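What you see is the complex with one protein chain gone and the rest in place.
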Amino acid sequence: MYSFEPNEEQKMLIDVAKRYAETDLRPAAHEAEEEGIFDPKLIEKGWELGILQASIPDTYGGFGDRSLLTSVLALEELAVGDMAGALSILAPSLFVTPILIAGTEEQKTNWIPPVIEAEWKAYTAAMIEYAYDYDPNELKTTATLDGDSYLLKGEKRFVPFADQAEAIIVYANLDGKTQGFIVPKGLEGLEVGEREATLGTNGLQTFSLVLDNVKVPKANRLGGEAGHDFAPILAAAQTSLAAVAVGVARASFEYARDYSKERFVLGSFIAQKQSIAFMIAEMAAEVEAIRLLTWEAAYMLDKGEETAAHSAYLALMGAIDMAMMVTDRGVQILGGHGYIREHPVELWFRNGRGIASLTGLVMG
Amino acid sequence: MYSFEPNEEQKMLIDVAKRYAETDLRPAAHEAEEEGIFDPKLIEKGWELGILQASIPDTYGGFGDRSLLTSVLALEELAVGDMAGALSILAPSLFVTPILIAGTEEQKTNWIPPVIEAEWKAYTAAMIEYAYDYDPNELKTTATLDGDSYLLKGEKRFVPFADQAEAIIVYANLDGKTQGFIVPKGLEGLEVGEREATLGTNGLQTFSLVLDNVKVPKANRLGGEAGHDFAPILAAAQTSLAAVAVGVARASFEYARDYSKERFVLGSFIAQKQSIAFMIAEMAAEVEAIRLLTWEAAYMLDKGEETAAHSAYLALMGAIDMAMMVTDRGVQILGGHGYIREHPVELWFRNGRGIASLTGLVMG
Amino acid sequence: MISFEKSKAVVQAQYLIQTVADNMMRPVSRYFDEEEGEIPWDYIEFMHGALRQMGSASLTPDHEKQKEAEKAKKPRQAYVVMAHQIEMLSWGDVGFYLCTPRGGLGSAAVESAGTPEQKDKFLSILNGEKPIFTSMAITEADAGSDNSAIRATAVLDEETNEWILNGEKIFVTAGRLSMENTEGYTVIWASLDLEAGRSGIRSFVVPAGTPGFKIAKKEEKLGIRVSDTVTFVLEDCRVPYDHILGNPKIEKSTEGFKGAMQTFNVTRPLVAATGLGVARAALEEVKKMLEEQGVVLRDGLPRNKMTSIERDVIDMERMVRSSWLLTLKAIWMSDNKISNAKESAMSKLHAGDVSSKVTQKAVELLGPMGYSREFLLEKWMRDAKITDIYEGTGQINRLVAARAILGYRGKDLR
Partner (left out) sequence: MISFEKSKAVVQAQYLIQTVADNMMRPVSRYFDEEEGEIPWDYIEFMHGALRQMGSASLTPDHEKQKEAEKAKKPRQAYVVMAHQIEMLSWGDVGFYLCTPRGGLGSAAVESAGTPEQKDKFLSILNGEKPIFTSMAITEADAGSDNSAIRATAVLDEETNEWILNGEKIFVTAGRLSMENTEGYTVIWASLDLEAGRSGIRSFVVPAGTPGFKIAKKEEKLGIRVSDTVTFVLEDCRVPYDHILGNPKIEKSTEGFKGAMQTFNVTRPLVAATGLGVARAALEEVKKMLEEQGVVLRDGLPRNKMTSIERDVIDMERMVRSSWLLTLKAIWMSDNKISNAKESAMSKLHAGDVSSKVTQKAVELLGPMGYSREFLLEKWMRDAKITDIYEGTGQINRLVAARAILGYRGKDLR
């Protein structure tokens, strides 16, 4: 039977995430964006909320079962605070979650606990490539079997914390199929390139990464010898990015809504003008519609439904346009004030456009 | 130097077309649509305005030089009256204009004067085919050389007045290129099918047309032995359809504008609500923008500019979305009244959706 | 606990109605569209019989069952089931749905605003041997979608203890079916005191055959042609005292009016469901027709690798689905008695947009085939457009939603 009410555990997590987003992420967002770095203390504090840990079974050092739906609920709240901040805190999930989804028992036992049980450390993943038609299902980075190893070759972009990463999951094209490989730091041929400069989300430190025939032991292929199905990993990435989009859009909507009620011009608040009020109503409806689509995708993935991957894809497709529409209007409703960097709507507008291109930058 | 002012001759023609559209076409439109036929007397009256004749040189029985721009100006005005009416009156242009553009001197001398000098008679053209990807440049109806004749084979749809046509220009795929063929009535294998029933424009009588190896003399190929370039014909069709779209949209915009100024609800006219007023402003801007794009295409085609065909294509692409957006809003602004057939906005809404699919149904 | 699982009741209802749609609606959809004014008696009789037998699957939520569920602390789902039924019926043919007996906005008004006695009286008659229709008459020529501008009046004749109704109502859906073709009733909105504004507005049950009532005009429409839309004229039309729904006294507050407006919180998502049923029909037909023409619609591509058609289809799909979830949430709130003025208006405005866009795009995607009356796509485009118009236009619903979002009252945002 349908229900749209989170359970008690989820409500608590939402609450925790919301409070942190309000009191820590949001106030730090502007400076993080301008300086290009998020205060490590804040990241550590966010990490300690245990959002990732809550969806890792205790066998691997966490304290709960994996539920993408629960992660998505928390992720949205964090993104309402700040997208770059949310992505920074959850960077280790880019590493842990694919192992949890697709790794062998050995991979899980070896790799997950050190991440989960410690302080926040840079663990990350490299999926994004630099092309107009970037497609996680058809990557240009290749993996080739070479004796007991795989050789990884290609260039990745927008890799969070690549400069300090303990280990990175690198996605590559192995005989036409995308496979993940666990790449520890320091391997020969692994070159961290320049710090990326992007339209938005500059508070998240990302780098280009060149793989010049990096030799990875066979055992480091996700799922071991037999490899793994990439679909659930991609679906989790798509759903998570959609949740982030919902968070960013919600932030912009809520800010513009409140602003419009306080901005008094010519004898009335601008929210009392139909043109503004109608924009706000449409923003609210569209945010909520894509939000539910995202929830549904997460729910179906958790249930392992056959059409879950399609739902995740659909949610992201919807989120791309929704985020742009809503964040553009956020700026528009503030008018001239929306264009100056004193107000956060301009940052959300920039982040909003990123949703179209950033699959693989977050995974809940 | 840029100018946006029609010349005196054009102004006169616009005036004539506008008056006829107002006093004859518009009042007859509803009944024509419901009954599926336009009063022949009105068509004859429209024919006598001489809109087509004005752009046929006197050598061929007309009284002016061809100017697509001038035709487009008149066509828009007629379409403001009624789209089906405009298309009915100008059906003979579907036959005459391609000959004028691409015919041999002999074809022009033989075929144009009988159409131009007489009363309105059914001369027409068959371009449209029944497929989701209908493409005038890649027709499925074929022409094959067979001795001294071409064999035409295929099915055409939405052919105006096919049942009573004296002659039809049939477009077919000859070795991968679209070519027009003059097909007089009564040829063997030429079968007029059922009267078409369509979403809108039912005042224009159209039929399906089956060509079962219709044998057409070589001399009837447009341009004779050497054939012709289809591009300027298609461009004229696209530009003309765009002009019709502008006319239909203008009708809807003007009606909704006037209605909104007269509809008094709760102490104010609905036009005084920002939501309605802003819709109206956007409709006006979009109609005018595509109108100018259409003018430009016609101007460039008249000048024979290199990029003229692209401009015509662009104008039609713009007209498709513009017409739908504007006519949908026309209905919306009238609310419940827009949904009943007493008001013409619902007809324009139906006609508006036709623009996407009707290339070849009008040529000015 | 968040769940997107359909209950058995929903699955069953969908299955049954799809069968009805396939067999009794789609095959005659075109006929009744062309023959505007004919009444689809076969469908009506069948549905009446079927709904009578099914009992709980009636198109009017069974308020007794709701109460039982409430007592047993079981989750209530009557409205959610109903939304699915309506969506599926509209997937079959939204005009036919509007010709479904027993349901209709009149009985919904009774359900939502009537006393227990009124519910017993006016809902039980729906269950008789012959099909019965109900309708609701709100709109007046000069009031548009704004219900507080109602000018129809109700005066109590203290001698006879009857209400005397006067006024004219336009755009009444199923007005003829409820008042002329069957022994049904209509619910008329009228004012007890024109000076009192909103607070004076009440609704009254007027049964078919009441003297002083007449149908003045039948509209010819863009779409939903099988469903009648008429004008009512009431001239000294008398109904018994207990035909007033809700409190007969005028309070200073507008609670009475607000109570009446609550009806909309239920009906708006249900109307949204009608549009989304049509949109889904169009989406599915487009996919089928394209497939028949040899088009392969690939799944899972990034946008920059798609064809234009693939992108349109994906856009249509996510629009329909997300709008449907918005609608489900709003109606789920009704089942669970959570205040949903905002959500119901949002679902309606969203579905109004989506059903228009999707059905209009569907026609375009099939080119000349879409424009032809050979297929139902063009009909659905005409049918769907009503979604953004009736039960409050998209504009009215934006107003309502915005007020709820901004915490504004009517006077703050007009």
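Brief remarks on what is shown
In order of appearance the chains are A, B and C, and numbering begins at 1 in each one.
Everything that follows uses one rule, which is that contacts are C-beta pairs under 8 Å (C-beta built on N, C-alpha and C of every residue); 3 or more make two chains touch, one makes a residue touch a chain.
Given the structure is predicted, the values throughout are model-derived calculations rather than measurements.
From the options B:Tyr132, B:Tyr150, B:Tyr171 or B:Phe207, the residue with contact to the chain not on display is B:Tyr132. Of the listed residues A:Tyr2, A:Tyr60, A:Trp120 or A:Phe158, the one in contact with the hidden chain in the full complex is A:Phe158.
Annotation for chain C: contacts to the undisplayed chain at residues 302-311, 364-365, 367. Hidden from this view is one chain, which touches chain B at 1-7, 10, 69, 132-135, 137, 257, 260-261, 271-272, 274, 277-278, 280-282, 284-286, 288-290, 292-293, 295-296, 299-300, 309-310, 313-315, 317-318, 320, 356, 359.
Chain A meets the missing chain through residues 128-134, 157-158, 196-200, 263-266, 270, 273, 275-276, 320, 324, 328, 331-332, 335-336, 338-342, 346, 349-350, 353-354, 356-358.
Please note the rule applied: only the chains that are shown with their structure count from here on.
In terms of Cα centroid distance from the overall Cα mean, chain C ranks first. In whole angstrom, the spacing between the mean C-alpha positions of chain A and chain C is 40. Chain geometry summary: the mean Cα position of chain A and that of chain B are 51 Å apart. Among the residues of chain C, those touching two or more other chains are numbered 395, 398, 414. Multi-chain contact residues, meaning those touching two or more other chains, occur in chain A at positions 274, 278.
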